[in-house]
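Only a single protein chain was left out; the remaining protein chains are all shown in position.
Chain nomenclature is as follows: A and B, assigned in order of appearance, with residue numbering initiated at 1 for each chain independently.
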Amino acid sequence: MNLRVRLRPLLFIAVLLVIWEIAARRQSAHLLPGPWGVVGGIADLVRHGLLLKYVVASLFRVTWGFLLAAVLAIPLGLTIGWYRRAEMAFNPIIQILRPISPLAWIPIAILWFGVGDLSAVFLIFIGSFFPLLLTAINAAESVPAVYVNAGRNFGLSPGRLVYQILYPAVIPQLIVGLRITLGVAWLVVVAAEMIAVNSGLGFLIVDARNAGNRYDLVVAGMVIIGVIGLLLDIGMRSLERAKSFRWGYSED
Amino acid sequence: MITRAQPRKWERIYWPLLASGLLLVLWHYFVIWTTTRIFPSPLEVEKGIGELLRHHVLWGDIADSLRRVAVGFGIAALLGIPVGLALGWFSAANHVVNPVMQILRPISPIAWIPIAIILFGVGDGAAVFLIFLGAFFPIVVACINGVSNVPPVFRRSGRNFGLTAPQLLARVIFPAALPQILIGLRIALGIAWLVVVAAEMIAVDSGLGYLVIDSRNSGKRYDLVIAAILLIGVIGLILDLGFRCMERIRSVRWGFRNES
Partner (left out) sequence: MVLVKESVAARALKTKLSVENVSMTFRRDGKSMPVFENINLEVADGEFVCLLGPSGCGKTTLLNVMAGFLSPTSGSIQVDGEVVSGPDPRRIYVFQERGVFPWLTVEGNIGFGLFKLPPTEREMRIAHYVRMVGLQGFEKVYPQELSGGMKQRVEVARALAVNPDMLFLDEPFGALDSITRLVMRGELLRIWEAERKTIIFVTHDIDEAVQLADRVVVMSARPGTIQQIVNIDIPHPRDISSAHYLELRDGIFQQIGLAHKI
């Protein structure tokens, strides 16, 4: 019985693939590929050595932009969240900048960094910075006062207070925030590559269409994007499960 | 040591004004110091905003962007809420559908642009489709979580009073899940606003996103670029605040922690 239940999602996916294949074959214009066409597209990419190259390019940009944002946003956010006046001071600015799509920054990115890797990294940085900042602010604000008071009761110096109370208290929330923001960064890199650079999975999608209507490559690119995004998410979730962080999460 | 003294009321205005003022001053002097001729100073941006407001094209662009968001978000909500509630209620169905959602979710709506253009051509249809894609998944996920987080006490009480399953869903599960559904809707609206701007930069030729790109392309008017960017931020903020007002309605207010 257990096996049958486990197979159901796969069955569902199989049914969807069949429907997709039928729909693709019935097109008059024969532009969009069916699943089989996508597989062919992926094989094509592998044969030309492009798959690995593009995946690495996209991952490279995500990593740099994301890490840069994390290194800046987290300490800044924790500080702002810790001091109420700082939060009051910066909140309006953050609230206005936050709803701006990273892509809207493209003209500025190109102005400052030209077309290329640096622009893409900058866009990913912007897209990751504000969510991480807000997560850190939120995490610092929600450290229960009892913990802080206990720390002060035991005579902890400010430095130790940060290290032994603030840091462990915020880690679970930060890790969740990092996971969600990594997902956002992955979305941004694809979009950024469609506009501002000449390599990567996003570029693949745009280029495949422009240089010959290779929609099988377009959809192949989308599938790969989805799979890698999913793997990144799973990877981060296993970090959440690491024993020393587990206390911060309720039993699912 | 940390100042834990309670901030006074006037400080709520003082500090943000101070910080924003300082930022504007820094910006102004940065422009002067680097003697850039392209990057605008705050004053130039302000003039740019005035220019945009005077030219009626701005209002048309804002209306276009908002309209696309309204339609795309509306469809996403109309479809997503029932689907999410159903998946939350029938956990077996959720088990089956979830892997597919997990694969589709990390694909940026922007990556769908070529497909969107094939299906809908360049224009509103493509933009609405992309917005729908961006808003749909957060709404469904929020509904699923909302339903599964309904405390079992409520379900049991409902059954005890003789409610049938449809009645239970309508009179207990839905109201109990509503706060979480609203949060999901608010987040989805924020995403919709991000997507519409991005979509307008690539796939359509009107709207605020298009204004950003066009200002640069047709004359390197970076003052207009930044003016448009700030406008995007402000409108997005207004949308978010508007939604938060809904969260204060009394029959859902219980679900939200008191926000200071």
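Convention: a contact is a pair of C-beta atoms (placed from the backbone, for glycine too) under 8 Å apart; a residue touches a chain by one contact, two chains touch by 3 or more.
Since this is a predicted model, take the numbers as computed values, not measurements.
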- line: Considering the complete assembly, the absent chain touches shown chains B
Statement: In the full complex, chain B touches the hidden chain through residues 151, 153-154, 156-157, 159-162, 167, 171-172, 175-176, 178, 250-255
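One rule holds in what follows: only the chains that are shown with their structure count from here on.
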- prompt: Where on chain A does chain B make contact in their complex?
  reply: 5, 8-13, 16, 31-32, 82-86, 88-93, 95-108, 110-111, 158, 183, 186-188, 190-191, 194-195, 202, 205-206, 209, 215, 218-219, 221-222, 225-230, 232-233
- request: Enumerate the contact residues on chain B facing chain A in the complex.
  value: 1-3, 7, 11-12, 15-16, 18-20, 23, 38-39, 92, 95-100, 102-115, 118, 190, 193-195, 197-198, 201-202, 209, 212-213, 215-216, 222, 225-226, 228-230, 232-237, 239-240
